[in-house]
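Then we have subunit A:
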Amino acid sequence: MEKAILSVRNLKTYFFTQRGTIKAVDGIDFDLLPSECLCLVGESGCGKTVTALSILGLIDSPPGRIVAGEVVYHDVNLLKSSREQVRQIRGKEIAMIFQDAQSALNPVLTIGDQIAEQIKLHLKFSRREAKERTVSLLKEVGIPSPAEAADYYPHQLSGGMKQRAMIAMSLSCDPQILIADEPTTAVDVTIKAQILDIFRRLKETRQMSLLFITHELGVVSEIGDRMVVMYAGRLAETATVAELLGNPRHPYTVGLINCLPDMTQGNDRLQSIPGTVPSLIEPTNGCLFHPRCDKALAICRRQKEPSVLVNQGHSVFCHLYSPAETSQPC
Partner candidate 1 sequence: MIKLKIFIFLLMALVLLTSSCRVAREAGGDYISGTSAGDAETLNWILAADAASFSYSGHTLDSLVTYDNEWRIQLRLAARDVEVSGDGLVYSVTIRDDLKWSDGSKVTAEDYVYTLKNLMFSDWLNYPYQSDWQEEIADEIVFVTPEVVSEVTFTLTRRTVDPEFIYTVRGLTPYPKYIATKYEGDAEAFTQAPEFNNLSYTGNLGPYRFVEWLRNDKFVVARNPEYYLGKNTGAPYFEKYTIKIFGTPAIVHAALEAGDITATNIDPDKVGKFKGMEQINIHTVPSSGYMLLAYNLRDNGWEGLKHKEVRQALSTAIDKELMIEQVLYGFGEPAFSFIPNTSPWYADKGIAKYGVAPLLDKEKAKELLLEAGYATRKTDGSIEVGDKEGKPLKLTLITNAGNDVRESVGYLIQQELAVIGIEVELKFVPWATELGKYLRNKVPGSDQEAAFNNGAGAVSEEPWDLLVIGFGTNPLAPSGTDVFYTTKGGLNFWGFFNPRVDDLFKRVKSAEALDEEVRKELYAELSRLIAEEQPVNFLAFQLANAGFQKSVQGIEPGINMGYNYHLWYFE
Partner candidate 2 sequence: MPMKKNWLRDYIIKRLFFALIVALGILTVTFILVRIGPTSPADKYLANIAARGQDVSQAVAAIEARYGLDKPLYEQYINYVANLGRGDWGWSFSTSMPVIELIKTHWIYSFQLIFLSSILGALVGILIGILSAVRQYSKTDYIATFFSFIGISIPNFWLGVMLILLFSVKLGLFKTYYDSGIPIFSLDNLRQLTLPVITITTGMLAGYTRYTRSAMLDNLRKEFVRTARAKGLPERTVIGKHVFRNAVLPLITIIMFDLGSIVFAGAYFTEIVFGIPGLGRISFNAIFADDYAVVVTVTLISAFLILMINLITDITYTYLDPRIRYD
């Protein structure tokens, strides 16, 4: 197996509020391999975005704090690095695309300015060079008449164009890793397809790893190489996309897949996972999914779920597959 470009180990990011400690990310591990597209999947609020922000050290503190774990990028633990070191990596080597381009772009600066400032900063380009590069980037993401568009303010662009500009911005310094946080959620269907097209093209043309955060399995199946399923701040299951979608093990993953409308079968009712995501404040010793799990065992309530390697590169975090566990469903 290739050496991971980015390894996340036992990452724990908590938010300390007046109402208690929210364990938004509670001990997750994964590796991002060179030139692969890893999808981070889960419901809203399961900690996907927090994980991404934790990697870049962008957690607002207070109230958030990374309490444990390491994020190793090229043998450097970013969590132990100085702010300055991390800052040098941000945008230049690890870039990020945010969910809502509308609010992620600064309303009072032109698109070109927002893209060029990063180029000037990291690549030490002159004004003119930065401008040229900006235009070519805008062209690359498919913005018509890019030279003019560079002088536009975000409000003068449509939602899809903004998202493209956002992508162009993230690509501006040829990053090694691109983290895309639900880039297709806030746009409508046709644009979504175009955006996905861009990502697919980027995968082909550029040698970079993509950490793609989404809650849509359809998107994952289109673009992902491997995927990681998260639930309530913890890992549920990780495998290649094909393996996981074809052979899901974790009851939560199974539930997620069942939620998808299956066109091949004439099922007229969509299934859903009963219950809601648990509060992340109340401490529990056991598996966080057990209240919603139809296969829950007695042990699920008492003991944290173990990691079980069920197949080559396919791990599941569930008592059901624990070799030690043979007890009956409760």
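Descriptive notes on the structure:
Everything that follows uses one rule, which is that a contact is a pair of C-beta atoms (placed from the backbone, for glycine too) under 8 Å apart; a residue touches a chain by one contact, two chains touch by 3 or more; residues count from 1.
Quick note on selection: all candidates are chains of the complex that A comes from, given by their letters.
Keep in mind that this is a model prediction, so the values were computed, not measured.
Among the candidates 1 or 2, the one that touches subunit A within this complex is 2. For subunit A in complex with candidate 2, the touching residues are 53, 56, 58, 60, 62, 87-92, 95-96, 98, 100, 103-109, 117-118, 121-122, 153, 155-156, 169.
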